[in-house]
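All protein chains but one are shown in place.
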Amino acid sequence: MSQTPFFENLDQIFVLLQHWLVSFLPTSWQPAAGVLLSVAAIVCLFPALFALTTVFERKGLARIQNRLGPNRVGPFGIFQPIADAIKSLTKEDIVPLSADAAVHFLAPLLLVITVFMGFAVLPMGRNMVLVDLDAGLLFYFAMGASSELAVFMAGWSSRNKYSLLGAMRAVAQMISYEVPLLLSSVAVVMITGSLSLTKIVEAQNQYTWGLPHWYIFTPWGFAGFVMYAIATTAETNRSPFDLPEGESELVAGYHTEYSGFKFALFFLGEYVAMFSISGLGTTLFLGGWSAPLSFLTWIPSWIWFFSKLMLSIFVFIWMRGTLPRLRQDQLMNFAWKFVLPMCLVNLLVAALWRFMGDGWLRWVFCSAILIAAYAGMGLGEMRRQRLGPRSYRYAE
Amino acid sequence: MSEMQSHSAILADKPESWNRPAVMEPEGEGELMEVAMGPHHPSTHGVFRMDVALDGERVMRLRPVFGYLHRNHEKIAEGQSYLASMPYTDRLDYICPITNNWAYALAVEKLAGQEVPERAEYLRVILGELTRFQNHASSIGFLTQEMGAMGTPLMYAFREREKILDLFEELTGARMMVNYMRFGGCRVDASPGWLERTRKVVAGLAGFVDEFDRLLSTNEILMARTQGVGVLKAELAVNAGVTGPMLRASGVNYDIRKVDGYGIYNRFNFRVPLGDHGDVYDRYMIRMLEMRESIGILQQALREIPAGPVMSPTAKLRGFRPKRGEAYGRIEAPKGELGFYLISNGGPNPYRYRVRPPSLINLTVLEDMCLGVNVADVVLIFGSVDIVLGEVDR
Partner (left out) sequence: MLGEGILKGMAETAKNFFGSYFSAERLTTVEYPEQRIAPYEAARVFPFLVFDGSDWEAGMRCVACQICEKECPPKCIFIEKSKDKKPDALGKQQFYPARFDIDISVCMSCQICVEVCPFEAIKMDTEYELSTDNRFGGLLLDRRQLAKSNQYYHQIHPAEADGVDARLAAEKAKADAKTKITAEAKTAAIAGEGA
């Protein structure tokens, strides 16, 4: 469906803005200036979004718990992050005497830098990719894995056995869940035939009878999305996989010895990683910037992208408010013994899907395999650990 | 891995000091890591310390250290009249002041041979079961809070608890430190308006328990964290004097409301749920089921409450001097068997005043439950014992 010029311009407004601003400079400087402008935009936007998310999180958790969240600083507490920022900036920066000062200083910086690098390849709207790499997905995962180094640096440099334990646990968790993360993305790559994120979005930006071709609406895509979501929650240390940050546990966590602004940087890094990985999930499974119904394409593409992103964040907050946390060994068991096999089954199903050709048969076949695998493995896990609902008797 | 000593062997051991040798042998070389959990700790239910010796992540030795909240309750009671100790009993198990009051009043009434009118007994049952309900709800809330559920079940439990505390305030004047029971009945009568409001609150409680159940009981993560963790065998529980939901979760049928039938409990129809495994999940579910039974008792009591006085005409407020003798009055408090042992020498003050604190006695088996478990589970097991430091330390 053709869009009116107004909506087309609205859709491309940031691209047009960038071109306009850059046109004031001499031609030889324009490409570099354009890129710098986009980088500046990303570096300003996502921390602002992070600030808003902290308020949303507190208010969301509060509303789940039948109470109001922060509502004193600004209307509905919107300016609360400003108060938090001032607090963290004015706190004394304590570095332990025996800590490795250089590593201690670099760890939060490295975390923040690698996390922001991931945004370079995410298509946030039509024609709104900072760098259109052919191997964008590969680049993204490389950056994601590098952020784990920062976590370990933080724990190591603190010279505190509890921080080190916490860091090792966190890194073990993150590495274990990298594998399902990648495997579920590989299914998408197999079907699309390309590692480029822009091509993945374009492949999903088609409509049949008004409904989109998002991968989540296919059996393998749905299963892949579920596995990806579980892996994401574990990668970003969110509930129910937030044992490395657990307050009621013995080990205090890798960021114990950090105070003030450095702690705020860790916090920032965690949330921006959450945005980044949700953005990737949106791109891979939820169609990126494509609209859910074909007659809604007049709404700008970047609005769709960010709405889906915020929806993912909301689901994260919802899970945090509901679920208790898993113990470390249970977490790892879950990764290796349930999520990983399911991802492998999903790969098989994706291949079947591709080669069975169009028609209802592949839907039935693939769904049946996935449901059987899920139910079977789920039951097996529960039975193996002798878990399950119980009935109770009463005294005579 | 070497075998654990059998439990009865440990108890028969009767060590001289607390520095027992490790009852488990660590695998491999290396020292045990000694850690003190508490007294400043987000999840120790008050000021309480556990000295834990760890081999990697598994607990080899655990020594509870308490006494941080000791307030000389029993000694103070020897220096003041029986009535003056009543407000102090509120502050023992400060989550359940009504049942503390009741146990003390029962002991003194036994000592003095005092009768209690019918309406007072019904009011005691109503308030006692309301207390039990809010205690169990809060206890489950605290347990899930320690598990990392970010306080959501706790906030729901507290929402219901607020309704019950509002009822208490309307009747007795205070939300928590009620000071309501007297020797020979209750301090003030309940108005028909109060009874109506109580009926309304009780009508809403069943829906809350259903909601709570749906939120928690089949949650796979909760099951994974609590099933099979912190098992307490029935034999050890009985030998150690454990009472209350912990004992019933290990499968022992012992509920003082049924055994003694104190007050008018034998007029009510209620069942006693029993667990089979004795793990944390069983204790959690027993508390959930007991909440449902409490609702049943409340509905019956609110229907049948007769009119009449709430204080026995022979009760004396001032100048109360029971005859020489001793008495032990015990009730099924929400945490276990709460008993008061009083010795009177004919004077206005008790000669000896002793509280049998269920929390403390249930705590003696903490080490036995925690041996060999992951340190992350120690906090859960401790939470499932459901203690209040006011009672442990008095």
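Odds and ends about this structure:
To keep things simple, chains are lettered A and B as they appear, and every chain counts its residues starting from 1.
To be clear about the criterion, a contact is a pair of C-beta atoms (placed from the backbone, for glycine too) under 8 Å apart; a residue touches a chain by one contact, two chains touch by 3 or more.
All values derive from a computational prediction rather than experimental measurement.
Contact with the omitted chain, checked across B:Phe48, B:Tyr122 or B:Tyr156, is made by B:Tyr156. In the complete complex, the residue from A:Met117, A:Leu348 or A:Met382 that touches the missing chain is A:Met382. Listed residues A:Met319, A:Met332 or A:Ala395: the one in touch with the omitted chain is A:Met319.
Within the full complex, the residue among B:Ser81, B:Asn239 or B:Ser312 touching the omitted chain is B:Ser81. Residue A:Tyr374 is the one among A:Phe261, A:Tyr374 or A:Tyr392 that touches the chain missing from this view.
Within the complete assembly, residues 80-81, 83-88, 152, 156, 159, 162, 166, 169-174, 177, 179, 187-188, 211, 214-223, 317-318 of subunit B touch the chain that is not shown. Residues of subunit A in touch with the missing chain: 60, 63-68, 318-319, 321-323, 374-375, 377-379, 381-382, 389.
Rule of thumb we're sticking to: only the chains that are shown with their structure count from here on.
Residue ranges on subunit A touching subunit B, taken from their complex, read 61, 64-67, 239-240, 242-243, 246-250, 320-330, 382, 385-390, 392-396. The touching residues of subunit B, when paired with subunit A in their complex, are 35, 37, 41-43, 144-152, 155-156, 159, 215, 217-225, 227-228, 253, 255, 258, 271-277, 281-282, 285-286, 289, 374-377, 379.
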